[in-house]
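Presented below is the structure to which this report refers.
A single protein chain has been omitted from the complex, and every remaining protein chain is retained in its original position.
Chain nomenclature is as follows: A, B and C, assigned in order of appearance, with residue numbering initiated at 1 for each chain independently.
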Amino acid sequence: MEPQAEPLASAKKSIPVVKSEAVVVRFSGDSGDGMQLTGMQFSDAAAYFGNDLCTFPEYPAEIRAPIGTLAGVSGFQVQFGSSEISTPGDNYDVLVAMNAAALKGDIKRLKPGGIIVTNSAGFDKKNLKLAEYADGINPLEDGSLSDYRVINLDITKLTRETLKGSGLSTKEVERAKNMFVLGLIFWMFDRNLEYTINFLNEKFAKKPEIAAANVKTLQAGWNYGDTTELFTNRFAVEAAKLAPGTYRNITGNHAVAIGLIAAAEQAGLELFLGSYPITPASDILHELSKYKSNNVRTFQAEDEIAGICSAIGASYAGKLAVTTTSGPGVSLKAEAMGLALMLEIPLVIVNVQRGGPSTGLPTKTEQADLMQALYGRHGEAPLPVIAASSPADCFNAVYEASKLAIEHMTPVICLSDGYVANGSEPWKFPSVEDLPEIKQHFLQPEDLNGEKYEPYKRDEFLVRPWVKPGTPKLEHRIGGLEKKDVTGNVSYDAANHQHMVRTRQAKVDRIADVIPEQTVDNGRVGAKLCILGWGSTYGTIKTAMYQLLNEGYDVAHVHLRHLNPFPKNLGELLHSFDQVVIPEINNGQLMHLIRSKYMIPAIGYHKTMGLPFTTDEIKQKVYELIRK
Amino acid sequence: MEPQAEPLASAKKSIPVVKSEAVVVRFSGDSGDGMQLTGMQFSDAAAYFGNDLCTFPEYPAEIRAPIGTLAGVSGFQVQFGSSEISTPGDNYDVLVAMNAAALKGDIKRLKPGGIIVTNSAGFDKKNLKLAEYADGINPLEDGSLSDYRVINLDITKLTRETLKGSGLSTKEVERAKNMFVLGLIFWMFDRNLEYTINFLNEKFAKKPEIAAANVKTLQAGWNYGDTTELFTNRFAVEAAKLAPGTYRNITGNHAVAIGLIAAAEQAGLELFLGSYPITPASDILHELSKYKSNNVRTFQAEDEIAGICSAIGASYAGKLAVTTTSGPGVSLKAEAMGLALMLEIPLVIVNVQRGGPSTGLPTKTEQADLMQALYGRHGEAPLPVIAASSPADCFNAVYEASKLAIEHMTPVICLSDGYVANGSEPWKFPSVEDLPEIKQHFLQPEDLNGEKYEPYKRDEFLVRPWVKPGTPKLEHRIGGLEKKDVTGNVSYDAANHQHMVRTRQAKVDRIADVIPEQTVDNGRVGAKLCILGWGSTYGTIKTAMYQLLNEGYDVAHVHLRHLNPFPKNLGELLHSFDQVVIPEINNGQLMHLIRSKYMIPAIGYHKTMGLPFTTDEIKQKVYELIRK
Amino acid sequence: METTVLPLPQLTAKDFASDQDVKWCPGCGDYSILKQVQTVFPDLPVRKEDYVFISGIGCSSRFSYYMDTYGMHSIHGRAAAIASGVKASNPNLSVWLISGDGDSLAIGGNHFIHLMRRNFDINYLMFNNQIYGLTKGQYSPTSEHGKVTKSTPYGTVEAPFIPVELALGAKATFVARAMDRDVRHQQAMIRRAYEHKGTSFLEIYQNCPVFNDGAFEIFTEKDTKPESTIFIEHGQPLVFGANKDKGIALDGLKPIVVDLNTNGHTVNDLWIHDERDKTKANLLARMLDDSEFGAHFPRAFGVFYVEDRACYEDEMTAQLDAIRSKKGKTPLQQILSGDKTWEIK
Partner (left out) sequence: METTVLPLPQLTAKDFASDQDVKWCPGCGDYSILKQVQTVFPDLPVRKEDYVFISGIGCSSRFSYYMDTYGMHSIHGRAAAIASGVKASNPNLSVWLISGDGDSLAIGGNHFIHLMRRNFDINYLMFNNQIYGLTKGQYSPTSEHGKVTKSTPYGTVEAPFIPVELALGAKATFVARAMDRDVRHQQAMIRRAYEHKGTSFLEIYQNCPVFNDGAFEIFTEKDTKPESTIFIEHGQPLVFGANKDKGIALDGLKPIVVDLNTNGHTVNDLWIHDERDKTKANLLARMLDDSEFGAHFPRAFGVFYVEDRACYEDEMTAQLDAIRSKKGKTPLQQILSGDKTWEIK
């Protein structure tokens, strides 16, 4: 946020308003302080105002870690701006710290000269101790924050005063304090409160007194900023010059849910979800369970195995069948995936990756299930694999996964992760007419015109027909034992087995004929260095690229949506670069695939901290590898 | 079997005896004809006599496929000789065909001029029809066998006559007919009956009349050969010049069982097996369940997950814990493997691979679970992987797996397959003194001399101490959530997670410091072509090598026991060759690993027919790749 | 189901035999069950194309290949979960689940109990041969305590489940038992299973001549059957014995065997079977030859228990319909746009 002093029209009092292209704000507090909601509201309002943005919620694995402790800190980070925004930002301009633990945990990544808004009530002896500050040490007093602009208010008290006589319980009053902060920050960025006031009135429609209290507190926060001399200036972040159109905000998990609904409807099918709750995938189940009016069947199974098996049954019965989970669940579904692959029926398997191995870090992000997606089953069991690169892109990814599953009669694995699943961004959602067609046909006796029905007779893409039980004259049996091609009968014949193993591989390989060739996202073919990414690293690499290109580096960004099969031209494209570096939130899984498939000595860049890369990390790696 | 006419001392009548270096006999008949037992007896007797040999039993997936059908054919092939034998042989010299289906199925691989012994009773109308011979066609009569020496006898009738008045039921008499064949074949190879007579008397100790009848039939078969003019000559296969010592016959599954018992005893531990039956691994459970007198605890769990989880509990409680299964079971155990890896406790996971994917070909062999062994779990979950190269080698493989698991506190995957598991060979078994030492120590409070006990404090190999519940003062908690190194407490710290992910990888990588460097099995370092193999392809490649080297080809054979980590010098060694070809019973899994790790454009040679390679297939591939 | 009201073509048992040859061992009890199912089906008001067989893995589970209907031979233990997905997706189908004692109660135990609880309208035939057949003879969760098998050369050390008792404990709404050798009764039970709306659990004692021969002999063989079995019928007294002169009465909560020829016992003193009484069903389930109640008791065959409870798929469909008719279908475009959008000019 390089301030360019230039006064703007403002509210009551005229404090100079500084224009900024992009600002990063982090709301940080105890799990109980409602920072997630506050951050969401601020982001939605910013999006509504026309900024581009990217959010990054971070919360502890415990439902409610002990109040005031470092383990209990819940943070919500948002970067919003007047130009394209693809990451939540490495460092923030403004840090809201509701208690000592929040400050201690997050001060690290506040920009020098950045603004800190603290709630003094959260810095009493008890809180300082819980935040593990040495005895007698209070960061607000020991000058350790002298590099920053600290605005320390007793927000708790201010809120109490605001709501005095409101008749609300102390607990309810206590809860409202995040609205005071929100109001203050809105003022700081010269935003009006309309969006949030509407939100509050809707949310508490049934409890008008609560709604009123929250609105009142929100306004109090705004007015407080406006009337006090706290701030020497305010900030203006103009609307972004985004492509014209209608936008909405969306998280990755939400995008998965509606992407599946869209795919089902475009294919003329009903949707069936067989799932077992697991962080961070559960929200997909929650969201889909709301669409009963669109005949979406959600089945909360007794475990992950039943989740995928019920979906296999649903697919067999003619539904667009899906199972959603995270790593541990995928491990349990391995055997059933093999069955679906043998049956050659459509099935979408969504893996919202999290920190592993084992239970690992359930609420943190990671990209370490790629190899499992490709090889995590016994026998030669190839499946198409697709990855989502941003919250909104989850829609496209899962839509394409459904299309491939249906049109190629195969299970398809769609990889998301905690970062894109919980993060949100403005989305210029498509209009129904623009959605790609999905071809789907249940074989009917008439289609055979006299010929014998052969369950495993294949078309030019080696795809067998989909037959729904209940269709007269097409009764047949399928199963997990090796089967004779064409007839689908059980066969122990040696030559047939080899033929089938190779056919199942070829069937997946042929999908490369229908997916688009790989393009360069940014930079030039044949550049000195190619940054090859996949999945959720997209935004970070993209942001780094802009800067690197501006700095005059000869780099290019290639980002993979298709992990299996790879686009036909990928090898050729990659060979055009002098060097290829592959940043991944794992120990080098895509690197492994690229090296073995194309004999390219790709360089890995690995981070496994349960966090996305920062733009700076990517840039540093590039500096290390390339000279101007 | 190139006959070298040279009469030998023989029995009653003197028929010339032809000496042969190696002979392949295949016993083939209906599942009910007892060919497995016949073949086993013949092999054991040959081994006992001093031949080297290699066997290959093949039976249908059904318990009893319909009598007389092709699906019902059960075959047992053995190659025995006076020189080293490493494969059951590509083609056979003698085919015993008890019915039409057996002949039809197996005639393909009989050598030109080979001998066929048939039971005419198995070639009646009904049997010919079941064998799917065209109406009126009988191979014994239509001259189609003119290239072979056919000895067609009504063995059923001959047996009945032999046992007339024995008081046995027709069913029992019917069952004895395989002994007639066995006797005849024994005569053919100038063997005496002592070994089998002892066997029969032991086996039917409780039913002397059955024993007597079988012995009588066996002798009748021998005498029949000796008295009739059927054969123009007999064959002598002298004892092999094997390394001096005491030998026994052993199958791969049996070798796994006693290898585990040996490892446990050498480590001073008791053995615990948690397993769920599955073909072709069940025999390990069966065998181990016999050793109660050695405190071997076998737990037949409710499913594979409980199998491995009970083993995890046993390991935690201080046993050498093992779980045995095949592909589908490994798929189900994936999640629990991740837990064991996080807990860093010893655990041996034996996968007797079979034809996949899904239920696939349960009774056929395959090597297609290698990638799963390396990557079949969510998250970064590295585990050591070891493979057995022959039936007897299963002992060494599982012994080393146990040693690594205990000494490095990690789960270890040991790969076998249906071919080595059911095949057998003579084994110069070790004497207890020669078994490698296995270091094992349960940490005691005294060991700490005052220091605080830290569950995840590591030694130079990054190995943490093993503590048995019940040990005073060392109470501690472990689990599947990411943990702080050293203390083992739950930790969501970003840096710690990366440290632990890398530490778990490094821990496996360091095992490369204790395993032997890779040597060339045969041929020279730097040869034009290297045949790189792993697991059960050993014998076939070895045999092909001998012949290729004799033929003057500049080839070398490198065979991997360690698939993860690879021996330290492997890359260097492989780079010394002009070309590397990797024959595998899969679609190129080791090839994939070698290419990505060492950037060597290794060539794959893939067969997925549920059958091992033949020596000839390997040789042909080499001819194709290299000129003299 | 609307499909049941339209006239159906008259089919025969043959129409339900697939073209695959049956590959069970000679004398296997599975043959009888296949035969009875094929015999009963032509009389059921179901279109041939609406039958679906879902089986797991095991000798018994090969069943699906032999029926000329829709069928899936799936993976070990998971048939119940797959069948649930089929039924939830298309309630019109007549879904039949074929599974062995190991497939159902060992690896499949979890899906088994949850299916009973959820009460999908699925007909569950469990072939109980008290052994793992396909893997060549290891003990199963129904093998008797002490059983010597390939995996227990010195006998098992665990108590078996009583499948009927477990099903009841898991809230099954229909529980019955039959045997391979009594074909008439077996056919009746298959019919009853079909007629029940909800998950119908039918345990069928099935002899495995190869690995567990004679396990049920005393129940199936002419000479021992009358004294060691009792066929229960709703509303009828519990009478058994060659001369129907033995019965079972309740002494408080304990069953006792009474001899109708001695001290004036009459049929009126006997326990009258009531399919609707879960407590009695429980007693019958636990009433074994070596039962906790001491004395030798005959083994019960027939319908133990029936309960009317809504099926999962019906409640699910009702919920969909109710909400759809209330709200109407949400247009896809509206789902895509959500409720908060803004324009960028």
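Simple rule for what comes next: contacts are C-beta pairs under 8 Å (C-beta built on N, C-alpha and C of every residue); 3 or more make two chains touch, one makes a residue touch a chain.
Predicted, not measured: the structure shown is a model, and the values here were computed from it.
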Displayed chains that the missing one touches are A, B, C
Which of B:V237, B:V256 or B:V490 touches the chain that is not shown?
-> B:V490
Per the touch definition above, residue among B:A281, B:A381 or B:I478 touching the missing chain = B:I478
From the listed residues B:D303, B:E400 or B:E584, report the one that touches the chain absent from this view.
-> B:D303
Across A:R26, A:K216, A:K292 or A:H562, the one contacting the chain not displayed is A:K292
Among the options B:R234, B:K319, B:R464 or B:H557, which residue touches the chain absent from this view?
-> B:K319
It is residues of chain B that touch the chain not shown, namely 44, 47-48, 50, 239-240, 242-250, 258, 261-262, 265, 270, 272, 274, 291-295, 297, 299, 301-303, 305-306, 309-319, 321, 335-336, 338-339, 343, 428-432, 468-481, 489-490
Across the whole complex, the chain not displayed is touched by chain C residues 107-110, 113-114, 117-119, 141, 154-155, 157-162, 165-171, 250, 253-254, 277-280, 282-283, 286, 292, 309-310, 312, 315-316, 319, 323
Absent chain, residues of chain A that touch it = 62-67, 69, 71, 276-279, 282, 285-286, 289-290, 292, 298, 300, 302-304, 328, 358-359
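Basically, only the chains that are shown with their structure count from here on.
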Considering B-C alongside A-C, which chain pair is linked by more C-beta pairs in contact?
-> A-C
Distance in whole angstrom between the CA centres of chain A and chain B is 47
Calculate how many whole Å lie between the centre of chain A and the centre of chain C, each centre taken as the average of the chain's C-alpha atoms.
-> 45
Chain B: positions in contact with at least two other chains | 71, 328, 358-359
Where chain C touches two or more other chains at once, the residues are 57, 75
